[in-house]
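Here the complex is missing one protein chain, while the rest keep their positions.
Chains here go by letter, A, B and C, matching the order in which they are written, and residues are numbered from 1 within each.
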């Protein structure tokens, strides 16, 4: 990975790397994380990388010399980290400090307090709801940043027809037509099944985005933009964050604490349920539209770059 | 027991696929290796979920099968885009 | 030593990623290094969450010991945030390419100096 000069090969290998780390997460009992890593590390990341590579070129400049200073720094750092790591609790220890404080409470009380079996979802959406709100805002900001950098401050390029893009691949188009509804359906399943099995807004958002990106790749960007116009996407990105925030505010209105959903219904457990579903919906909308928006922005930017060269 | 054997075979094949991805020699070999690796990961996760006794992990295997297909398409599309710049080098890629 | 192998892998990956970020001149490659670094942190968190003999933190009958859900939550969101910030970085790379005509660090620095 370090030495390969062909950036394309590097990207391929990083796709394998994503798959590998996701299988590792499965072995570590982290189904939800593996889910996300599968869709992001093996799907979206190489995809965006490839899109960028079409613009920046596939081959790296020649550089044969090894840089000794960074190498030296790295060796020293590795030594220091190894020494530090030996002070950590052994792998898999039941009595490790990190399993002590709140984790025990989450494991013991969350099924009764929140009423849903997936602890990851209940911690994500309820106990640490404020944290997750922050993360959704980060995603929103990143999407806004990408749009500003790539689409702003520049007259819009006339949209050329991209009909001929994948025209040779008739088989792919047909299969794509069969698969895209399945993918979107599966996204919905993940979205609303997140309380019971692995899944939730983040994963569902990414899956949904992947479905639309697949459409854009097979049928051309302009067709995809007819399905989901950029303007709508911009609204949706904001809408998701808005739903999240306003669920919090609704709690304040009915007399509870911010993002504590117990007061949303007469029964606290039902209230938590409603709150989590709404919040996951907000997360899903933001993540999905942010990813699609980023992909569209990238594709358009690389497209106009090619046009400039011609 | 048998599931463990299958999982081991899968891991060995995944290692082979990684070796092929490193060796190349053409870019298509690498794509093929990635594709093979992806399918094997789907199976591995399915098998592991039965070894661990948690069949709800199958969702993850499902998303893998999906992502794998999409990444192959993405790669092909990449070639179609930069065809003038890239294609002549494809065959003899080191 | 066998009890610590997960940390060793994490340290190796982390150092490798950081080396790529520091030593490689190509901006895209730097980002891939950053991604490796990021994943090493993910693996670190997830491996501390593992409890031997435990199962995934989704309640099922007959399971007493669950792995720690908290690090998993942190990493779950971190992955998605990571890809969002990564795409921001990629957007910057695209913009740099447009402005400088190159994504090699040396070339960019030279152009800056000559201005």
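By definition in this document, contacts are C-beta pairs under 8 Å (C-beta built on N, C-alpha and C of every residue); 3 or more make two chains touch, one makes a residue touch a chain.
Note that in this section contacts and distances are computed from a predicted model.
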- If you look up the hidden chain in UniProt, what protein name do you find among "Urea ABC transporter ATP-binding protein UrtD", "Oligopeptide transport system permease protein OppC", "NADH-quinone oxidoreductase subunit N" or "Multicomponent Na+:H+ antiporter subunit G"? "Multicomponent Na+:H+ antiporter subunit G"
- Note on the structure: Output for the hidden chain's shown neighbours is A, B
- Message: On chain A, where is the contact patch with the chain that was removed from view?
- Response: 168-169, 171-172, 175, 178-179, 182
- Residue-wise, where is chain B in contact with the chain that is not depicted? 2-3, 5-6, 9-10, 12-13, 16-17, 19-20, 26, 28-29, 31-33, 35-36, 39-40, 42-43, 46-47, 50, 55-56, 58-59, 61-62, 65-66, 68-69, 72-73, 76, 79, 87-88, 90-91
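Just so it is clear, only the chains that are shown with their structure count from here on.
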- Note on the structure: chain A and chain B have mean C-alpha positions lying a whole-number Å distance apart equal to 20
- How many angstrom between the C-alpha centroids of chain C and chain A? 13
- In chain B, which residues are in touch with two or more of the other chains? 52, 54, 56-57
- Residues of chain A touching 2+ other chains? 29, 31, 53, 57, 197-198, 302
- If you look only at chain A, which of its residues touch chain B in the complex? 6, 8-9, 12-13, 15-16, 19, 22-23, 26-27, 29, 31, 34-35, 38-39, 42-43, 46-47, 50-51, 53-54, 57-59, 165-166, 168-169, 172, 176, 179, 183, 186, 190, 197-199, 203, 207, 210, 213-214, 217-218, 302, 306
- Which part of chain C faces chain B closely enough to touch in the complex? 55-56, 58, 60
- Message: If we count contacts the way the header does, which residues on chain A are in touch with chain C in the complex?
- Response: 1-2, 7, 10-11, 14, 17-18, 21, 24-25, 28-33, 36-37, 40-41, 44-45, 48-49, 52-53, 55-57, 60-61, 63, 66-67, 70-71, 73-74, 77-78, 81-82, 85-86, 88, 90-94, 96, 98-99, 102-103, 106-107, 111, 117-120, 123-124, 128, 131-132, 135, 138-139, 142-143, 145-146, 149-150, 196-198, 200, 202, 205-206, 287, 290-291, 294, 297-298, 301-302, 305
